[in-house]
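A single protein chain has been removed from this complex, and every other one stays in its place.
Per-chain residue numbering starts at 1, and chain names A and B are given in the order in which the chains are listed.
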Amino acid sequence: MWVKNCWYVAAWDHELLGDTLLARTVLGEPLLLYRRGDGTPVALENRCPHRLAPLSMGRREGDAIRCMYHGLRFEPDGRCIEIPGQPEIPAKMCARSYPVVERDRWLWVWMGDPARADDSRIPATPTLKHPQWRYRPGYMHYQADYLLICDNLLDFSHLSYVHEKTLGGSPNIAQVRPTIDRIDDGLAVTRHVDDTVPAPYHQRLGNFSGPVNRRFAYEFLLPGILLLHARVKPAHTAEDDLTGALQFDSCQALTPETETTTHYFFMQAHGFRQDDATITEAIYQSLCTAFEEDRRIIEAQQRMLLAAPPRDMHGIVADKALAMFRRLVAQRVQAEQTAPA
Amino acid sequence: MWVKNCWYVAAWDHELLGDTLLARTVLGEPLLLYRRGDGTPVALENRCPHRLAPLSMGRREGDAIRCMYHGLRFEPDGRCIEIPGQPEIPAKMCARSYPVVERDRWLWVWMGDPARADDSRIPATPTLKHPQWRYRPGYMHYQADYLLICDNLLDFSHLSYVHEKTLGGSPNIAQVRPTIDRIDDGLAVTRHVDDTVPAPYHQRLGNFSGPVNRRFAYEFLLPGILLLHARVKPAHTAEDDLTGALQFDSCQALTPETETTTHYFFMQAHGFRQDDATITEAIYQSLCTAFEEDRRIIEAQQRMLLAAPPRDMHGIVADKALAMFRRLVAQRVQAEQTAPA
Partner (left out) sequence: MWVKNCWYVAAWDHELLGDTLLARTVLGEPLLLYRRGDGTPVALENRCPHRLAPLSMGRREGDAIRCMYHGLRFEPDGRCIEIPGQPEIPAKMCARSYPVVERDRWLWVWMGDPARADDSRIPATPTLKHPQWRYRPGYMHYQADYLLICDNLLDFSHLSYVHEKTLGGSPNIAQVRPTIDRIDDGLAVTRHVDDTVPAPYHQRLGNFSGPVNRRFAYEFLLPGILLLHARVKPAHTAEDDLTGALQFDSCQALTPETETTTHYFFMQAHGFRQDDATITEAIYQSLCTAFEEDRRIIEAQQRMLLAAPPRDMHGIVADKALAMFRRLVAQRVQAEQTAPA
């Protein structure tokens, strides 16, 4: 169940250095990503229209790609410009081209009708490039439907259990009800957890001497983009007193590879002690550890979903945001399927 | 093709020591097995009714299990007793509970209608706990339909070929026709092989100076339980003269995991030189070697059954017992499917 007329993150910028030909499957479609000589990105269907050999096994020749099976050559817009030994080139001999935009450090591809690709609809991710934030970029491959990971990100009550010893630290997070608002293309979620024990990971960074207040505020946007502002500060201090506070900004993007596999692009930036590279690395490593905790349970959940006999899920109050988001996805998918051609 | 209203062996007792949460699939259904504080066993569906995360990745809290995805807590009977942050608990928020009984050293689960679970129908396996018998318990995982293994156990003529150099020793076993009787829930099979060469394995244990008489007498019961009494003694001696005789008692249980995989619980006990632990170990190792011989041919047979093009089997006289047992299974399955609700 995928929205097609939508921007999906296909790669980090550093995955496309130099002459790299990157093969990546998005929404089940094989893509080839590379850069022109001037650095602008190209996204083509990764199948030569002649005999379907992958163009990613081809060769860069200037801005063009030569298929290294029978030598056909293609422009970045997908048009064939050479067939060895044959002067005429059929108009149909064309690789599908996808709109692709590089914004901050992510490469976004548009998987639907190219005429509707409007890059003003790409979510703003200023933290990805802002000098006041530091982070190390991350990528994980999941053996699970991307919606299961959306579910996870839309209910932080799981921090109390999945991340008990890492990002969680107490059952308090799960006890609190977040504020959930429907916004353009998604949801806004805010959760305040006051007067609680710091998470093990935060305690190491913040060296708190007592209880803390935690605040999570995020937008979760189609197709599966998390833009999070998180704060931990000593409890019982004034709201605007940030002495000793830890502030994090996180950008995360889920991109379906297939029905049961997902690309996960993520980062968590720190807004304190920006010049201490050991902090940047420690936060990255902590995040990877916590994200492995998520993956372990979500991939197990996926296997249980695929197991016989089928089993219904039963809702709880904490499912509110994820149920709203799944409804939104379903509405968009249905709208696309019933739209006039 | 599985009988549901039936007791299946799900585990050896030693697989459930302490706080172990054991995940095991039976008849395609994922189960969680564990013990209460008082030692009594619990069998629950291994999927949280909320979002289907496996409960086996959860945490024991007293006799209850907490799902470590979103923190729901369940009693051993499957009732949910806590949803974090939510006072009301929907009645449907319930994990399926399976009747489970520990008998001698096996844990039996009832996979059908719980109202019909009657533990008096569990086959008697006194050798599993009898002080006069010694054995080391065994388990194998098979990549084959459990009925193919039932077939194997219902026709010992295969000893002459599959186990020629281990448990067999001569073509005589295959030449003899067993006595086969229909009994409650299964078959009784007896095979006498007189004046024959001892099997290589028995010769090492019994050091026979001449030919032997072998006797196999077993019950084979639904769903796939073998209870065997076997004897090897010097030939040409009185029937009741057990001088130099080797006596074995074997309990074996086949439990379908999926349509094409099987759990195999087994032991072969010796009733002679009970205090010699090297004998116990030697018999166990010999049995494992012989059972690997079975597995090699049966898994190959399974692959051939799945291979195209389809191929009919053709019966022989030696198939009598296995054909009777397959008919019995088919009758029970059909009776269950047509039973009034």
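The rule is short, and it goes like this: a residue touches a chain if its C-beta (ideal position, glycine included) is under 8 Å from a C-beta of that chain, and two chains touch if they have at least 3 such contacts.
These numbers come from a predicted model, not from an experiment.
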Contacting the left-out chain in the complete assembly, out of B:A23, B:I122, B:M140 or B:V176: B:V176
Sole contact to the chain not displayed, among B:L17, B:A238 or B:V317: B:V317
Absent chain, residues of subunit A that touch it: 25, 28-30, 45-47, 49-54, 57, 66-72, 83-86, 90, 92-93
Interface residues of subunit B (partner: the chain not displayed): 151, 155, 157-158, 160-162, 164, 171, 174-177, 296-297, 300-301, 304-305, 307-309, 311, 313-318
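In this text, only the chains that are shown with their structure count from here on.
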Averaged-CA centre spacing for the pair subunit B and subunit A, given as whole angstrom: 48
